[in-house]
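Scroll down for the structure; my scribbles are underneath it.
Removed: one protein chain of the complex. Kept in place: all other protein chains.
Here is subunit A:
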């Protein structure tokens, strides 16, 4: 029972990170129909920027907002400079371009920051908390991870649900042409959408790096798990992506704990195939066909 509880707790904090990454993918997918394969590389790059800030002697709490703002700008820049020119071409073009950005950023990071492993600080303790005399697998940093993702998600929900800007963002995502006919500057909304997604992506990159190692390809594993989480949630639904992330986090934790950690990646792919076979629209996907 103690073991099950431990696996559940570590699965949830790991799942929160997958959820953030999946949320970033979903935000871009639902507004542009592009799976942003560069999301991981963009997050890696901003995490290195955070590391620069820490190297310069500043605290983690300075590095964190610096990296998130850098993510915001990087997202806007990638959309404006790289994605915008291929927006109206064949559908495969933007996807290939994100793959190009993925590779280019990793190469650039190797050149600028070096390809060696670097350790990334954690702002809070990594030892398990003690509850009622029992040491459990919930660390202060794990709590921070879950809290940060939760706060980010609630802030996004509030933005989309309750503000005029959020309404414009959603209208642009759901039907760009109608939105333009209602005076919404859809181009600017797309840029903002990419920027917001990149902030959430950067957060996932920072969280998974905390107390661990970073190198230019350190996000590659997270890309796979985050993608599975997004598909599980239906790719369309921000709430679905978060639920998907937590489910994947828990599943992988149980698989690693009970069957062996070498099976984690295999389990993720089994879940992916199972979802696509049984419920291709995902747990929260809309099955209605959209007119084009």
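The rule is short, and it goes like this: contacts are C-beta pairs under 8 Å (C-beta built on N, C-alpha and C of every residue); 3 or more make two chains touch, one makes a residue touch a chain; residues count from 1.
Here, contacts and distances are computed from a predicted model.
Using the UniProt record as the reference, specify the protein name of the hidden chain from among "5-oxoprolinase", "Allophanate hydrolase", "RNA polymerase sigma factor" or "ABC transporter ATP-binding protein".
"ABC transporter ATP-binding protein"
Where the complex has a chain not shown, which of A:101, A:179 or A:264 is the residue touching it?
A:179
Looking beyond the chains shown, say which of A:5, A:167, A:224 or A:263 touches the absent one.
Among A:5, A:167, A:224 or A:263, only A:167 touches the chain that is not shown.
Which parts of subunit A face the unshown chain closely enough to count as touching?
Where subunit A meets the chain not shown: residues 164, 167-168, 170-171, 174-175, 177-186, 286, 288, 291.
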